[in-house]
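Every protein chain except one is present and positioned as in the full complex.
We just call them A and B in the order they show up, numbering each chain from 1.
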Amino acid sequence: MSNFKLDEVSKVLTEVRKRVPLVHCITNYVTINDCANVLLSYGASPAMCEAYDEVFNFVKISSALYINVGTLTKEQETAAILASMSAKINNIPVVLDPVACAAIPRKIQVIDRILKVGRIDVIKGNIGEIKFLAGETSSVKGVDSLDTGEGALDSCIALSDKYNCVVAATGKKDFVAYGKNSAIIENGTEMLTKITGAGCMVGALCGGAAGAFEDKFISTVSAILSMNIAGEEAYREAKAPGSFRVKLIDYIYELSEEKLKKEGKITWN
Amino acid sequence: MSNFKLDEVSKVLTEVRKRVPLVHCITNYVTINDCANVLLSYGASPAMCEAYDEVFNFVKISSALYINVGTLTKEQETAAILASMSAKINNIPVVLDPVACAAIPRKIQVIDRILKVGRIDVIKGNIGEIKFLAGETSSVKGVDSLDTGEGALDSCIALSDKYNCVVAATGKKDFVAYGKNSAIIENGTEMLTKITGAGCMVGALCGGAAGAFEDKFISTVSAILSMNIAGEEAYREAKAPGSFRVKLIDYIYELSEEKLKKEGKITWN
Partner (left out) sequence: MSNFKLDEVSKVLTEVRKRVPLVHCITNYVTINDCANVLLSYGASPAMCEAYDEVFNFVKISSALYINVGTLTKEQETAAILASMSAKINNIPVVLDPVACAAIPRKIQVIDRILKVGRIDVIKGNIGEIKFLAGETSSVKGVDSLDTGEGALDSCIALSDKYNCVVAATGKKDFVAYGKNSAIIENGTEMLTKITGAGCMVGALCGGAAGAFEDKFISTVSAILSMNIAGEEAYREAKAPGSFRVKLIDYIYELSEEKLKKEGKITWN
């Protein structure tokens, strides 16, 4: 069974490249360029559309909506809520990245509003953020999680039940849950924590995968696995963050179904 | 005649480096860093000034104004319109990048207002955008053009007549028109479509060239040619997008009049 699922996970990449999903992103300005570049390298088509008088209609022509609450301006906040409403009406999948929600209460208000009026198909956060959203205590420092990951899968499962959506918590290991299904991914490299935007880029990739593949549990596992394996390959060649970032984008571009199948270390439950 | 024009086109680069034009940019946050870096490598001096209470006066000390409507916030929208008014009053050349105008109606409203109260010397868009502005149908996907380029030169000529400005449409081939003059540029590499910001960077370079050279038709051809030739050189060394971006900036920096003259493939009409 395990191999069968990894096969499916790997196929997501081919679907992304075949369908070239238009990923509508409302995201923070720190890593907005990284998100656009990683989506292009992945095979998707990013569009950073965030004016509140543009988003409602733009969502309609999009394959997926990625909302990252990292440094939401007031204009972006309004846009994110309107865009999520449009996604609900137009049946467009939404990936939410609850950046810094454990450190900054306003993030929670925005997320609550999106949950009320819009829709969320996938929540992808770091372990600290996911535990916080699941109502548990966790250790965070600003936008970073200091959590070791113990109990993270349970938090994903609890949050998935609460919101009836796919939930992913990234860290040293990555955890993904949806209903009775869950996965633990053990690829990746610590160097991903030495560059800004690794989390945001994973979130954007989750958007790309969700826009090209029906099963959002599988698509989310695939997006995270893609980032991790590209990270492993980049780290083999580049041991410092500047060079690593460059190689990371290169290896996202050079991913293949075969590579994902061969390198993927996933435990399914 | 052809060689004489290519000589002139190549000279623009030397003028940019001699005059170091201050290019006032109001541009989207996705690629704002790329635009600043490409202008510095080109030899120009970028200044991203976009507060509405700053731009009117800042335009006065600038050599050119570059307006990119990619992700215009409300503040930037006001700033862009005020800046274009100041450019008209103070006789500063304006380059407009009508990003996503075919997909998002609001962009057209902003462009119309700039045309009414300000000035535009050069419009540089992708083929889908230029055809749309020229009132023709075209195929676009979000911010990207899916157009093959057939009829693009006619669209440039029509739009140039309509607004009495230089018009450039970039794609597999690039087209530039002004009045009776037109040029088709056949340099470049498809890898430029695998990174975000290639179009924005070309637009910024058009601003740099316009700020240093009187003839805006020639300066626009030169800016586009510069990007294309740097792209070709970058692609020779880097076959994946992360590395390609790095080399692209390197080769903009290492451009020379001689290289432009030797490598330029331009058909004049």
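Assume a contact is a pair of C-beta atoms (placed from the backbone, for glycine too) under 8 Å apart; a residue touches a chain by one contact, two chains touch by 3 or more.
Quick caveat, the model's predicted, so the values are computed rather than measured.
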Full-complex touch with the removed chain, picking from B:L82, B:L248 or B:I266, is B:L248
The missing chain sits against chain A at residues 28-31, 33-34, 70-74, 100, 103-104, 106, 141-144, 194-197, 240-243, 245-246
Absent-chain interface residues of chain B come out as 20, 22, 24, 29, 32-33, 36-37, 40-41, 45-51, 53-54, 57-58, 61-62, 73, 75, 245-251, 253-254
